[in-house]
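Removed from the display is one protein chain of the complex; every other protein chain stays in position.
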Amino acid sequence: MADRLLEVDGLQVRFFTRRGVVHAVRDVSFGIERDETVGLVGESGSGKSVTSQAIMGLVEFPGSITAGDVRWKGQSLVHGPTAAADIKRIRGNEVSMVFQDPMTSLNPVFTIGSQLTEVTRRHLGYSKMQARERALELLDLVDMSNPRQRFKQFPGELSGGMRQRVLIAMALSCEPELLIADEPTTALDVTIQAQILELLAELQEDLGLSVLLITHDLGVVAGTCDRVCVMYGGRLAEVGPIDDVFETPTHPYSRGLLNSTPRIDEVTSRLVSIDGAPPDLVAPPIGCPFAARCEACSDRCISEMPELATIEKGRDVACWHPFTAS
Amino acid sequence: MDHLTIHFPVGRSRLLGRQQQVVHAVEDVSFSINRGETLGLAGESGSGKTTTGRAILRRIDPKRGTIRFRGRDITQSSGQALRHLRRHMQLVFQDPYASLNPRMNVLDLVAEPLIVHGIYNSTDDAREYVLELLEQCGLSADTADRFPHAFSGGQRQRIGIARAIGLRPEFIVADEPVSALDVSIRAQVVNLLQDLQDELGITYLFIAHDLSVVRHISNRVAIMYAGQIVEIADRDTIYERPLHPYTEALLSSIPVPNPQLQRDRRRIVLSGEIPDTLEPPSGCRFASRCPLVEERCHVEMPSLSPRSETHDAACWVR
Partner (left out) sequence: MTLGRNDEGVDLHDVNSLSGDEQTLAGISRHGRTRTAKAKELLVELWHDRAGFIGVCFLSMLVITAVFAPLVAPHNPRQQDLVNRLQPPVWSDGGDWSFPLGTDGLGRDVLSRLIFGSRVSIFVGLAVLAIAGLVGVILGVLAGYRGGFTDRFIMRLVDTQVAFPGLLIAILLAAMIGPSVRTVVIVLSINGWMIYARMARGVVLSVKETDYVEAAEIIGCKPNRVMWRHIFPNLAAPLTTLAVLEFARIVLAEAALSFLGVGVKRTDLSWGLDVASGQEQIFNSWWLVVMPGVLISLTVLSVSLVASWLRVVADPQEREKKYGATQIRRHIKDNG
């Protein structure tokens, strides 16, 4: 596949804590094509954020990638003598990130301008004037009103939504091919969230950007992504085109998740809830991680781990008893 | 009492920081809640919804206005009277991690209100009743001797709810009780709150920024913006026929977990941000972002006026 930008292959990440080894990500494989927006959905503790950190080589201490590979355009970012140098070069240039918290991702003691120009000056070797031009251009690109004035302001003078715009501008400054957005709108209010999501959609169209959108909000994924990967208990539960997965979810977890989400557009007398809680990743179950909460659970689910298997073109599910499309 | 009235035009609510600088956190807010119903109070951050909830519980003193509970003015209650009032009004917190004392076990936590109000003399006396409460909230008896850190977020929220209902309060302010929880756990807690309402006839003020959850749980809904209520109506009225342009934009900007619907929906994307509550505009507070804005909106503040029997809105244009 010539146009496959990123490939995650059998990724395994572990955290070594006093409580024991946390199996945060177990055997996760997926790819991102050019011009594609992929949603990575899961609840807290599902391993979605750790996966994104692993892709960028930013797994936080005391975690470490213990197996598997991440390939950027076919080149490994985990193994090999040049992997560490490669990932540093690619990060911020070809792949860039937008984080959840726009409050802490900007340094409060430097102006917006100096933080924006620093990126292009360091990565692309721009002169001061060039970098300034580019920064103003970027602020304009992310629909910031009055870029010249914003350029001189400090992060504290901006609201959450504007700071997130600045961070997106920063992420775009080196014209990346892939943008990894980790919960980019979670800290924002809904009306501001709508602004940012619209901006991301516009940018994707105009710049031909691929996006990996990590979120817990099914609604956010529904409106923006082409494909969706559902994670549960550190593993992929279901992967498929967005329309199919939302219309006919085959994994009991995706199904339960969709049913238990209250909807703004319809009223039900009672929410369908998934009983129980996610598994403890220090001692993950040997079988399917969802088995304990699953209505369709059988003996096999408890004793044997279902692998991700293709059920129809482009749709993979890890379940022994998937709901069939009919 | 058949009518729980809370009526307070809270003016210039809080004095903060520098001298003379006043945050107009909540201004001139009036509403009432009927016994046994759930009023959803929704709004974005900075809308003053949490401040309103705390003022009702008398945690923050309103500058002006009155709060009436079972027809009695409680705005000036303090000391013993206020503590007595706590038996009837309780709070469920947003953060299930911070709201439970990490040094107390579940039995102590749930029994504490019972002991301070003299219903039981000691934790051991209260044990049986506490176990009953825990069971009512979907927790088994062996949780009683464990400490909060051994529980997940959803379970902690259940402990918090068990503590709140122990005194059999008639009224509970639920301040974003599910926003810190994961989607699959959220449904469990929402269902629990509804079950308890059915069983015990509790009245809720349900504060949340998530309008989907509010729609699900409320009988009536009030929408707040920058410290004021802009619209209040029956649940279905407000979601299907919103009047105020802010309500309309807010509803349209909530993503729906349905890709086709989401692509085809008309989304009203508001520009700009919530006005500074240090210097609120003299006219309608939504004027700077409103798509329907008229000249009058900038000059004069619209007040909440009835549009139908159960529907009030504050807007000049509609």
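Think of it as A and B in the order they're written, each chain with its own count starting at 1.
We adopt the following convention: contacts are C-beta pairs under 8 Å (C-beta built on N, C-alpha and C of every residue); 3 or more make two chains touch, one makes a residue touch a chain.
Bear in mind the structure is a predicted one, so any value in this text is a computation, not a measurement.
For the chain left out of this panel, the touching residue among B:Arg70, B:Arg86 or B:Arg127 is B:Arg86. Only one residue in the set B:Glu112, B:Asp125 or B:Asp234 touches the chain that does not appear here, and it is B:Glu112. Contact between chain A and the unshown chain involves residues 14-19, 21, 61-62, 64, 66, 273, 275-277, 279-280, 282-283, 292.
Interface residues of chain B facing the missing partner chain: 57, 59, 83-84, 86-87, 90-91, 93-95, 98-103, 105, 112-113, 116-117, 136-140, 143, 145-147, 149-152, 154-155, 158, 160, 163, 185, 188, 191-192, 195.
Please note the rule applied: only the chains that are shown with their structure count from here on.
Chain centres here are Cα averages; for chain A and chain B they lie 32 Å apart.
Within the complex formed with chain A, the chain B residues making contact are 44-45, 152, 154-155, 182-188, 190-191, 194, 209-213, 215-216, 235-236, 239, 249-263, 267, 269-271, 273-274. Residues 43-44, 159, 161-162, 189-195, 197-198, 216-223, 242-243, 246, 256-258, 260-265, 267-268, 270-275, 277-278, 293 of chain A are the ones that touch chain B when the two sit in their complex.
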